[in-house]
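Quick one: the structure is below, and I'll ask about it shortly.
Excluded from the complex is one protein chain; the other protein chains are retained at their positions.
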Amino acid sequence: MGEEKFDVIVVGAGPAGSTAALKLAQEGCSVALIERGETPGAKNLSGSVLYGRCLENLLPGFTAQAPIERYVTNHITTFLTADAWFGLDYKTSVFGAPPYNGYTVLRAKFDRWLADKAEEAGVMLVSGIRVDSLARTGERISGVVAGKDTLLADMVIAADGANSFLAQQAGLRGRIQPKHIALGVKSLVSLPRATIEDRFHLSSEEGTAYAWVGEVTKGVAGGGFLYTNLESLSVGVVMRLDDLKKSRQEAAQVADDFLHHPLIAPLVRGGELIEYGAHLVPEGGLEMMPQLGMPGMLVVGDAAGFTLNTALMVRGMDLAIGSGLAAAQAALKAIASRDFGDGMINTYTDLLEKSFVMKDMRTYARMPAFLETDRLYKQYPAFVTELMRRIFLTDGTPKEHVFVSAMQALKSSGMSLWTLAADCWKGLRAL
Amino acid sequence: MATRFISKALVAIQANHWRMTLNIIVCYKLSPDAEDLRILPDRSLSFAEAEWRIGQYDLNAVEAGVSLAEATGGTVTALSVGPKELENSKARKAILSRGPHDLYQVVDDRLRDADTHTTAQVLAVAIRKLSANGYSFHLILCGEGSADLYAQQVGAQLGQLLGLPTLNAVAKIEPSGDHLIVERALEDEIEILEVPLPAALSVTTDINLPRIPGMRDILAAGKKPVTQWSLDDLGLSGGIRPGVEILDTRAPLQVNRKRQIWEGESEDMINKLVAELRKEGIP
Amino acid sequence: MKPSSVNEKLAIDKFVLDEGFPHIQINQEICRLVCEKRDCLFVCPAKLYSEQNGEIIVEWAGCLECGTCQVACDHQALTWHYPRGGFGIHYRYG
Partner (left out) sequence: MDTQREIWVFADKIASSLELIAAGRSLGGKVVALTLGEPETAAPLFQHGADEVLCLGGPALVEDVTETILEQIQARNPVLLLVYADRRGKLIAGRIAAALGATVMTDVREIQAEERGFKVVHMLYGGGAVRSERSITPCAIATVATGTFQALPADASRHGVAMRLSPTEVRNPMKLIERRKKAVSMVNLSAARRVVGVGRGLAKLEDLALIEKLAQTLEAEIACTRPISEGLNWLPRERYLGVSGAVIKPDLYLAIGISGQIQHMYGVADAHCIVAVNKDKNAPIFQMADYGIVGDLYKVVPLLINAFQRIK
């Protein structure tokens, strides 16, 4: 066999990698897409909704054929304490009709489908292969090494996920810091379709996304989530690693306690656990972002830290797709101009800056810092639920004025009015 | 290792013989991964989410075929019959990345849940068609048993249908002149046989350690030729009449065990256990 | 909802075991001499780490491959890479 060289090698067949590979193949490039899972998706897990409108350009009308579970029409964001919750409940039928806003997906199916699309477009999909290292020619990345095999290409796109060993090896980033990463622990709970639709008040194909803050994580910075799939619930917790370490709690125990919380348990009641998984989520925002490229290589998706936690919603897959697309476009230009150095990297960062990816990352740039406010996980849930208790409590004694209730609730939460005001201001700015 | 089981005289003969090029057909079966089997409340089984895989024991046959072909400069053709899951590109790469040069598949959903009789019949017709098309093979290899039925039958039936010398439990194969020297590992004895070609052999899991395909193997697999036939293409439009009718398939009933469990390593506990056992007449 | 022990949960998952090829190595020297907090015992969502007779043991076969232990270890006592291609956790749903 002669030395085979590809235009582009993409490492990792998640949404970012498969999108990049698909786009490049659609434009006629020779692409190898290398995935360490036995099948694309076998190593992937998500705790968020796919806001996948950005895929429409590549695969028009894809929602009709993709393995999508439910269209999310209902977003519920909630403060939780040991015995109460207070939530923001938004529902719209608009999100249940084309063009849909977001959908729940099961990654083993969705990622495999997307990789299959890439393969149909001409990508050479190589799954079950772990890339061990990068091949270099001089200062430039020129391919990948897996086991005894080296494969060469004009450039490499690293889409190898939150742990991105390739970005690290290439010197684009240092060790991941615990404060920049969160651990997601997810249970997949099987329930009959009708039970899910009854329990969550859904018409067929409609879905709900829950996000909880507070007691879910036993005060550890992070939150809980529940997404309705067609015949299962994705339910779990996300905990920022530095805070988890500080808390000395067992991650597995926090995750299990969440499922048994008196207000959560009824949502999963009668269900059967069919999968238990865990995955890291980059949460450092711009602060942790590595250099996005070097001669012969671009970094996309989770590997580049493209995720957003806006407290109201968690995003990652859409940013992965957006960055994959930008990298593909930069690669196309590089292939045309034979400039795989600074020119390519600049094109990539320019495209990202102009796209929703970096715009949104910048819009929410203050969010990671805001979310570090640990009052968010302890005092605020206590404050709002105590306030609500006082408002709704009718026990035969005269009702106090709402303002009095608020001050009493604030007092019992241990925060000052000044802290509250300052946090509100920070929160609004972060949004 | 050949010298360990081939007598000295034979080694001498072998040294004086040329080795013929071996063209080999390796049969394999794709079946749903038993690990993905879900038991429904009525004990029926769901394979809705199941990954389909090449039988683990078939991989030994593939490896045996590929290493024999490599040693003798021959070719390996992979052959499978079954339902439409065979068409999956990943499943095709999975077999071709392990070394076969090309792949023939008979795909028909009527072959879902085929009994060994049906599978062997269709394989035999496919091999006859390959021969009629001018492909001359010397050896047919099968695995020890399939991952789903583990009936250990197809190799035996196929060999008989084709009128070939047929053996199972083959633990070693050594080409020697125009025939093979084969070691057969039976339950309590070892047989060494001289087998003329063409022949049909089913190999044991001890015969080799199947290779794990590398990146280049998988890339190469994507470019190897695949030929797909239907039962109609084989002149089997009427299907094959099976030898059995399947009545029911379910998860086994669990015997109700007492499940009396003690934790710890104290003598006290052991005495409790022994007392319970004595009630049951043990020892 | 049952089950609630981590081992039972892991038993539901699908793993392809790469017998004889552990993908996590522990530098016991570092654990013994430098580490006081033993974060690995707490953060692993599969609870694979345990301490036995002063040694840190990891039952790597049940690894979910999240990488948490490696990031959490303040002393870089873990050599952690992904299992060989095709081996390890195989999410059926994800």
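A, B and C label the chains in the order they appear, each numbered from 1.
Heads up, the rule we're going with is that contacts are C-beta pairs under 8 Å (C-beta built on N, C-alpha and C of every residue); 3 or more make two chains touch, one makes a residue touch a chain.
Predicted model, so just to flag it, every value in this text is computed and none were measured.
*Asks:* Which shown chains does the chain we cannot see touch?
*Replies:* Counting the whole assembly, the omitted chain is in touch with B, C.
*Asks:* Pick out which of B:49, B:85 or B:148 touches the chain that's been left out of the picture.
*Replies:* B:148
*Asks:* Tell me which of B:193, B:212 or B:226 is the one touching the absent chain.
*Replies:* Missing-chain contact among the listed residues: B:193.
*Asks:* Could you list which residues of chain B touch the chain missing from the display?
*Replies:* With respect to the unshown chain, the touching residues of chain B are 7, 10, 34, 37, 45, 115-118, 120, 144-145, 147-161, 165-169, 181, 186-196, 205-206, 242-255, 257-265, 267, 269-271, 273-274, 276-278, 280-283.
*Asks:* Can you list where chain C touches the absent chain?
*Replies:* 5, 7-8, 11, 19
Convention: only the chains that are shown with their structure count from here on.
*Asks:* Counting only Cα atoms for the centres, state how far chain A is from chain B in Å.
*Replies:* Centre separation, chain A to chain B: 42 Å.
*Asks:* Roughly how far is chain A from chain C, going centre to centre by Cα mean, in whole Å?
*Replies:* Chain centroid spacing, chain A to chain C, equals 23 Å.
*Asks:* Per the centroid of Cα atoms for each chain, what is the distance between chain B and chain C, given in Å?
*Replies:* Using C-alpha averages as centres, the distance is 34 Å.
*Asks:* Return the residues of chain C touching two or more other chains; collapse runs of consecutive numbers into ranges.
*Replies:* 84, 86, 90, 92-93, in rising order.
*Asks:* Multi-chain contacts in chain B: which residues touch at least two other chains?
*Replies:* Residues 51 of chain B each touch two or more of the other chains.
*Asks:* Show me the residue ranges of chain A that touch chain B in the complex, using the header's touch definition.
*Replies:* It comes out as residues 1, 4, 32, 34, 38-39, 116, 119, 124-129, 146-149, 151, 274.
*Asks:* Flag every residue of chain C that touches chain A in the complex, lowest number first.
*Replies:* Listed in rising order, the residues are 1-4, 6, 9-10, 12-13, 16, 37, 39, 41-47, 64-68, 70-72, 76, 81-86, 88-94.
*Asks:* Which part of chain C faces chain B closely enough to touch in the complex?
*Replies:* These residues of chain C touch chain B: 14, 84, 86, 90, 92-93.
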